[in-house]
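Removed from the display is one protein chain of the complex; every other protein chain stays in position.
Entry: chain A
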Amino acid sequence: MVGGFRWAAMFPDEVWEHVFSFLPADADRNAAALVCRAWYRLERRSRWRVFVGNCYAVEPAAAVRRFPEVRAAAIKGKPHFADFNLVPSDWGGGAEAWVEAMAEGWPHLEELRLKRMVVSDDCLELIARCFKNFKVLSLVSCEGFSTAGLAAIAANCRYLRELDLHENEVEDNCLHWMSHFPESCTSLVTLNIACLEGEVNVSVLERLIGRCPNLKTLRLNHSVPLERLVGLLHRAPQLVDLGTGKYAAQHHPELFSRLESAIAGCKNLKGLSGFWEAGPTFLPAIYSVCEGLTSLNLSYATIQGPELIKLISRCKNLQRLWVMDLIEDEGLIAVAASCKLLQELRVFPSDPYGAAQPISLTEHGLVAISAGCPMLHSVLYFCRQMTNAALLTVAKNCPNFTCFRLCIMEPHTPDYITRQPLDAGFSAIVESCKHLRRLSLSGLLTDLVFKSIGASANRLEMLSVAFAGDGDAGLHYILSGCKNLRKLEIRDCPFGDKPLLDNAAKLETMRSLWMSSCSVTLGACRQLARKMPLLNVEVINERKRGLPLELQPDNCPVEKLYIYRTVAGPRSDTPSCVWILR
């Protein structure tokens, strides 16, 4: 404030709040809040959407206190590598502390999105009871709850618009949970139950969607038989996004034509997914809507290349395609020829543990897509072979990549033609793709690739590294470069203490760092913890042999390390295998 002049008082609060409403991005609002106390006060009262990228970075009560008017909250828990079973199941990420604080301080909460958290039925019941205006529940990669908890949500959230359950582990103990939606529930817009294992009462579901005229997204689970899909579609022809149930049945020409016409009746369909157990028989039933599709997820369908080609060649407006590697290079070449608007491609392995499966999905498919799809910016590609030349070509064709994740399934695989490491290829990617935000590496890689990444990947926010590098220099390049790095996850790399200690300050500018099966010692972690009070240095030791961690010597190797910045201090819910060093 200049000379004590309270310029913020020039306008009434409502005017400033109106001005701030044009700052939707949290980063901008955070900046505004730092200008002066008046703006801090105004901004905090007008923020209604909060994103907490690490549930342990701040005390729930503190967040709730600072932003009293929040209507929508998104919170993330476990580190990303929990998806691949690298994080002990009892590590943490429980949602209770947050839900309790929110129930107390945000009674008007309308939206809650949780990712990788442990959500109990009690949490769900609390949500159902305490938030009178609750509208949106999105649970992604969560666990700890059952269909009994869902019954509570169904029964009590009178204005529920979205129930989005994506890839959760849900215990099935309440068969008739969907019957708990009262007759008065007519507000559903999204219902995604694809991850549920148990049977679904399709008649109840039919009645439910029949009375929800605004339903746009319906994703069924694999228990819903194909015959019943017809009835569901008749009741919801306005659907924009459909996830089928089981997409196989005894071949019946009558069923086929009923299915075909039911699907054709959905004139607004833009997205299709599900297709469990799909075979070639019923695939043509969706041909009529292919032209309008922007999103197609066939990653659970073990359909072979030729059928896939027939299908996808009709999808001229496809923007997102998720598919199994059964599509092979030939299929991807067809995609490149037909889907000129493609933005995102994910190719999943059909047989990740099979040795030398004769699937002809190679670097050629990736190159073809990069050449044929000018709008491509996000790729996830599982394959078994790669060359630097191919990556160089991809880098040249696609300078607009924002996300590039390549997984060559055998660790340490070199360029199969030159037998060289893939440093040159990945370097080309980071040098060409100036807007790259996310990168996953694989194959044989030396410290050189990290030098390129550190120097060139200025917009990189998330980096995943596995089985790569020669020594400390690799990690040092990353931590001393990559200006915008937020999340770094590393496994099975020969990175040790020195780069961590030399770049301690960097860790406070990032959300988190995960390192497992590397060469870090307990001593370095202790030093780091002492030096950086705003970091939680979590050492995870599952093997539990010998002395407790406090008594282990400095040279004791650390199995798994998770470091994250926090203003909440050490958390109090650590299991026995986790030590927070101070």
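In this section, a contact is a pair of C-beta atoms (placed from the backbone, for glycine too) under 8 Å apart; a residue touches a chain by one contact, two chains touch by 3 or more; residues count from 1.
To be clear about the criterion, contacts and distances are computed from a predicted model.
Missing from the rendering is one chain, named in UniProt as "Auxin-responsive protein" (options: "Auxin-responsive protein", "alanine--glyoxylate transaminase", "Actin-related protein 2/3 complex subunit" or "Septin").
Of the listed positions A:29, A:491 or A:506, the one in contact with the omitted chain in the full complex is A:491. Checked against the full complex, the candidates A:13, A:96 or A:277 give a single residue touching the omitted chain, namely A:277. The chain omitted from view is touched by exactly one of A:256, A:348 or A:416, namely A:348.
Checked against the full complex, the candidates A:83, A:104 or A:554 give a single residue touching the omitted chain, namely A:83. Chain A meets the missing chain through residues 81, 83-86, 141, 167, 169, 195, 276-277, 299-300, 302, 348-349, 352, 382, 407, 409, 411, 440, 464, 466, 491.
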